[in-house]
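As you look at this complex, bear in mind that one protein chain is not there, while each of the others sits in place.
Note that the chains take the letters A and B in the order they are written out, and that residue 1 is the start of every chain.
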Amino acid sequence: MYRYDEFDSAFVKQRVTQFRGQVARRLAGELSEDEFKPLRLMNGLYLQLHAYMLRVAIPYGTLSSRQMRKLAHIARTYDRGYGHFTTRQNIQYNWPKLEDVPEILEELAEVEMHAIQTSGNCIRNVTADHFAGASADEIEDPRIYAEIIRQWSSLHPEFSFLPRKFKIAITGAPNDRAAVRLHDIGLQLCRNDAGAVGFEVIVGGGQGRTPIIGTTIRKFLPKAHLLSYLEAILRVYNQLGRRDNLYKARIKILLQQTGAEAFARQVEEEWVHLKDGALTLPAEEIERIEAYFAPPAFEGLPPSDPAFDVRRFEDRDFARWVRSNVAAHKQSGYAIVSISLKPEGEAPGDASAAQMEAVADLAEAYSFDEVLVSHEQNLVLPHVKLSDLPKVWDKLVAFGLATPNIGLVSDIIACPGLDYCNLANARSIPVAQRISQRFRDLNRQHEIGDLKIKISGCINACGHHHVGHIGILGVDKKGEEFYQITLGGSADENAAIGKIVGPAFSYDDVVDAVDSIVDTYLGLRQDNEKFNDTYARVGITPFKEKLYAAA
Amino acid sequence: MPLLKDGQAIDDPWAALPETAPVQDGTTEPALDVDLIVTLDQWRAKREALLQRNGRLGLRLRSDQSPAEIASDLAHFDLIALEFPKFTDGRAYSYARLLRERHGFSGELRAVGNVLRDQLFFMLRCGFDSFEVASHESIAAWHAAISEVTVLYQPAGSGPATGGVLGGPLGRARAVAAE
Partner (left out) sequence: MPQNAKTPKAPALKAVTANRLREGDVVYLTGSGLWSPWLNQAAVSDDAAVQEALLQRAEADVAARKIVAPYLVELAEVDGILRPLSTREIIRAAGPTVRADYRTAPLVA
């Protein structure tokens, strides 16, 4: 994985010193809250419902054991013993003190981490496929380019005050696990007819109150031009994006209002001037970064392992966990392990300091010192030997980290919601907790199969409800929490925005509603049809009839 | 409003042309030899008269007025002032870079409006070289603001050496040495 050189270290340390000064000026009264707010936001520090909240970037979701241990240490020392992994591969601490934050940032800098650009109207932490470097379907490791973009976008002088926040996601695989069609810019590594590797550039996707699937404005962009093309897009957006209306300020609205073709033309016109200039990526620099992401020293192993097979045969719980939480690796004899942060009745994405340390230990012992964070709020050990899977599982079980529910009905994405967030209209986490309790029978979950439920506590859609197979949006009706349900959304390569099924449900009724939808699906599905396939075949009506019949 | 230029607080040698003022023909204010900053509307309305003057000309652009609109006239101006109506309106950063890097503007590029200490670093890097600042800020604080971060990842304008992927080994060495 990427290691800071002295240049990166100097950058982050200077930034910590700068923020230390800003906090001191705030506490000394030289800065008012109005003046301080944008500065703290640029360092990921919010004032939330209960307290300050610090959002730490996990670039492209990759952590070393040392970094994970530091995150645990911060949770224990400066917070209440836990952290929350977000849908943008970041971690949030919900209770830091303002006066401690410079110290926290200093500690993070020691392990090459920071909170820069995790907030504000700038280019945010670049996200990537959480199976990067491990999955069999990958053309190249997307993190090479995510790192290059991280560097280019760090304190970019021109793009730190955009009309609105700006999110870039990148995937190296045709099976999209990074939701690239739902970002301001999505980059999909691809090959052209000549066999060269480059990027398909997708612009103007997003969720929020106006969910839109992104549009491809360039089918193939050679690697060398990645940054100049991004700069062209950002420059057009910075000048023309709307600044009069917060809700119309994202690039997706500009793209809609300009028209995709006209927008693409503007970008190309700007790019003519930038192409082949100072932003051209030298091949040797790409190679230099690539070297950091070189595959670890895999052993040559057979595709099966007797000990693993025996355990799987003898231990049904282990076998069930393997079925849902272990995915195929590109390297023979290895597997990708997903660690569920969605145990029954718990807050999705929360991990205690002890759990983080357990995962760090496992990564160090069994996964080449690497952990990945998924946008689905789970953790991943990307390179585990089949023969080590039983040991890994045993330890995960001991730390409450072995819930066998990846991709299943209780593997719910949920934003912090009204329990933590200033913007929320309704709670999200307790709804997720109650759904996971309702479906506590793991055999039933496995029988239901892949089903993605995503919950947002307000229209900003941090919980990705628009693209859940079942999406749940919390709304405030006369001071009461209600939940509007959508069906048929998807965040993958077949990205789709869900459709509203009907009137919203109360906090008490929403779990029954989800249960009813799942029942309807089970009654109607043919063979091994996935939820969205059944939904596409039968339409919304059967779901609606069952849902509102009793009422 | 104090003006910050080359690290010094200076008296502004420029005057703004009042909205209502007739462009002078030698008989009314402002005097013919005063260096004058005009708005885009004034320039468009009074272009010929303005060109008759002896003093230098400056142009003030709102954040919704792109310099591209007036690219062919840039040669007439020794100063361009770009407005930040709010510090969060970042359009002028792009305008500044376009003026410097595309249109070859080499005169004074002034940041006006809501110009705060903590944005100075970005402004400098985009090509601004003078800053109309609120009076309570001390010059020392402004110096601190531009020396806090010396490590730069991306080339912009004719700024200092860049490190990271775009600096290459040479650029990185230079950027670190510059600390």
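To be clear about the criterion, contacts are C-beta pairs under 8 Å (C-beta built on N, C-alpha and C of every residue); 3 or more make two chains touch, one makes a residue touch a chain.
Fair warning: this is a prediction, and the values are worked out from it, not measured in the lab.
By the touch rule given at the top, the unshown chain touches A in the complete complex. Screening A:Val322, A:Val380 or A:Ile429 for touch with the missing chain picks out A:Ile429.
Of the candidate positions A:Arg20, A:Arg66 or A:Arg80, contact with the unshown chain belongs to A:Arg80.
Where chain A meets the missing chain, the touching residues are 26-27, 29, 33, 47, 49-52, 80, 94-99, 346-347, 418-420, 424, 426-427, 429-430, 433, 478-481.
The working rule: only the chains that are shown with their structure count from here on.
In whole angstrom, the spacing between the mean C-alpha positions of chain A and chain B is 39.
Chain contact summary for the complex, chain A toward chain B: residues 5-8, 10-11, 14-15, 17-18, 21-22, 35, 38-39, 121, 148, 151-162, 227, 235, 238-239, 243, 273, 278-279, 281-282, 284-286, 288-289. Partner chain A is touched in their complex by these residues of chain B: 66, 87-91, 93-95, 97, 102, 116, 118-119, 121-126, 144, 148-156, 163-168, 172, 175-176, 179.
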